[in-house]
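This report refers to the structure that appears directly beneath it.
Every protein chain of the complex appears in place save one, which is left out.
Up next is chain A:
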Amino acid sequence: MWSMAFRNLYRDRRRTLATVIAVGAGLFAVLMFLGYIRFVESSLASVVIYRDANAHVQIYRQDGPEQLAAAPAEYSLNRDDQALIHRLVADQPRFVRASDQLVGVGVVQAGAESSVFLARGIDPAFEAALQAESPLASQASPLSDDGLLLTRQLQDLLGYPDKGSTLQLFSASYANRMNAIEAPLAGDFSTGIEAIEGKGLKAPLALLQSLYDTDVVSRVAVQLDDRSHAGTFRDWLAAELEQRAPGRFEVTTWNHPQIGQLYTSFMGFFNLVFAFTGIVVFTIALTTIQHTVAMNVADRTREIGTLRAMGFGRRRIAGLFLRESVLTTLAAAAAATMLAYTVIAAIAAAGVQTQLPRIAEPAILKLQLPPLWALTAIACAGLGIALGALVTARKRVGGEVRPGRRGVPLTRLLAGAACLLLAFGTVLPAGASETAPQPSAGQRAAPDAETLRRWLREADLARGGWGSYKWKLTIHTEDPAGATDTSYDIAVRDGRALAMTTAPRRYRGEKILIASRAMWYAKPGLRKPVSISPQQRLVGEAANGDIAATQYARDYNPEYLGVEELDGRPCHKLRLTAATDGATYESIIYYLDRNTRLGIKAEFLTSSGMTFKVAHFEYRNRVLVDGEEQPFVSSMKIVNANFPERFSLLEYARVSEASPPESLFTVDTLMTL
C-alpha cells in the first residue's frame, strides 16, 4: 500500500509538488519562527541574567520583590542576613559567585538640570565578572569604584553633562532624612526596559549605600554555572533559609516576574503570537492537505469504487489516502527542515544585526533551532495534518462526494474568533467610558474666590506661611523600619524659610532653604547646594516641603466644596488645585474650621486623585502679632494614607515673632552659614 501511495503521488506529481510547497512553506515558517523565538528567549534571558546583573538566583526579605520599591528600608537584608546567605551558598557545587545589591530612588542633578533616578547599587567586580561570561556583546561602560553610569536618556534629561563632571544625587535616607552625595559621571549603560530607561542609574554599591546612609542591601544575587539549575537551587536555598529563619526570606530566580519582567512579559506575549501563528499556519497546511485529499478522492472515484467492489473497507481505502498525505507531509517537512537550517546558517554567516523587542541595544541575529525542538514541532504539525487528512479521506471515501459541508472550516472559525477579539477590544473601552461622572448637585451658595483666597491666607498665617517668625521644630517619624527624631531651627520671613538641623549631632550643619517656591539642600562636604524641585519635596514621610510652612493662598486655586463635619466640628471643605509648578502637591482637600477658619485637616492627592497622605493640624501655640495674641500651629501629624503605621509628627515649639536678616535666605550664602 505504501508503494501504491508513493506511485500515486508520483503520477500526480504536479499536484504533489504544489502540496509539498504549500505545506513546506508553512512548516518552514513555523520552524523559522520557532528559531527566532528561541533566539529571543535566550537573548532575553542573558539580558536579565548577565547584562542587568540579576544573576540566576536572588535572595530577598519575604515579599521584598514586590515591596522594596515602596518600603526599601523595611524590606532590606541586614548584616546578619547577608552573612547567613553568603555562608549558605558559598560551598554549593553549582555556585559561582554571589554579591549584594541595593536599589533606590532619588533625584540626580547636573548643573541646573535635575531628574528622578532609579538606581541600582552593584559591586563593580561582580558586574565585570558577569559581563565577561555574558553571551551578549556588551556596549555598556564598565562600572568603576567611584563613578556613576547613567542611561543616555537620563543624560539627555540632564542636558548631556560631560564625562567626569560631578553629579549630585539627592534622596531620603533609609531613616527618612534628606541626604545628598556627589560623584562623577563615568559612562553609559542601558536598563533594557523602555519604561524606566529614562531613569536608569547604576552606582557602585558602597556609594549608593552612603546616599541612603545605610549598610543594608536589597538583595543578594547568586550566579550559578548554568541557568537550568536555577530552579532546584532556589528550592534548596529557600528550604535552608526557612529552616533557619522562618518567614524571613524569599528566594527568586531570574525569571521571576518582578525580576525578569522583561523576560516573562515578553515571552508570554511572544508565545501567544507564536501559538496564533502556529495555528494559522497549521490550519493553512491542514486545509491544503484536506483539499488535496478531496481532489484526489474526487479524481479517483472509479478506483475507489473498484476497491470497494473488491471488498476493501472504507477504512483501508482512507488509509491509502492517508498514506499519501503522510508521504506528502514528510516530504514537506524534510524540505522545510533542510531549508530552515540552511537559512539559519546563512543568517548566522551574514552576521545580521537586529533590534530585539524592548532591548535598547542591537543584537546579532542567531536563530536557534535545536534538532529536538524542530523534530517535535514537525511531529506535532505532521500528526495533526495526518489526522485531518484521515478524517477528510474517511468522510470523502464514504460514498458520494457531496459538495455542501455542514461543519464550519477551521479557518473561518479562526477568523471569527479574531473578529470577536477585535470587537471586544473596541467595545470594552467604549462601554467603560460611558459611565460619565455625575454633576455634583446640592451645593449651597459658595463663597466667592476672593473670600476663599482670604481664608487661605489667614489659615497660612497661623502656620507661619507669612510674616517673620522663628521656632523649633522636631519631627518624629515612625515606620516599620524604625523611628527617628530630628530637630531643626526654623526661621521664616515673608514666605521664605530656612531650616537648620540641630539634632542628632551627626546631621548638624544640614540646611534647607525655601525661597520663593525654590528649595535647596546643603550639608558639609557638598561643593554646592542641591536644588530640590517641588516634586522632590515629597521625599520622606514628612515631605521636605512640609518642614517649612506652605503658602496655599499663593500656590493653589481654591474651589468650595461645601460644609462637612470633622469630629463634630463644622468645616468648610475646599479643593485646592496647584496653580503653579512650584506647588508641592497636585491637589489638596483642605478643611477649615468654620468658626476659627484655621486649617485642621489636609488630604494630599496624587495626580490620579488618590489620597496618599493626610495631615491633621493643632493650634495650641500663641504668638503676638502687632500686640494681638493669635493662635499658631503646635503640631502637624502626617499619616501615610496607604500605610497608617507610617507617620510623622511635627511639633512646633518656642514660636516667636522675629526679624531674621534678608541675607539668611539667599542661596549664595547658604554654604557659608
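Going forward, a contact is a pair of C-beta atoms (placed from the backbone, for glycine too) under 8 Å apart; a residue touches a chain by one contact, two chains touch by 3 or more; residues count from 1.
Please note the rule applied: contacts and distances are computed from a predicted model.
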Could you check which of "GMC family oxidoreductase", "ABC transporter ATP-binding protein", "Cytochrome C oxidase subunit III" or "Dipeptide transport system permease protein DppC" matches the UniProt name for the chain that's left out?
"ABC transporter ATP-binding protein"
Touch with the missing chain holds, among A:E41, A:E182, A:E303 or A:D489, for A:E303
Filtering A:R11, A:R79 or A:R248 for touch with the omitted chain leaves A:R11
Options A:G313, A:P362 or A:P480, residue touching the unrepresented chain:
A:G313
In the full complex, which bits of chain A touch the chain not displayed? Write them out.
1, 4, 7-8, 10-11, 302-303, 305-314, 316
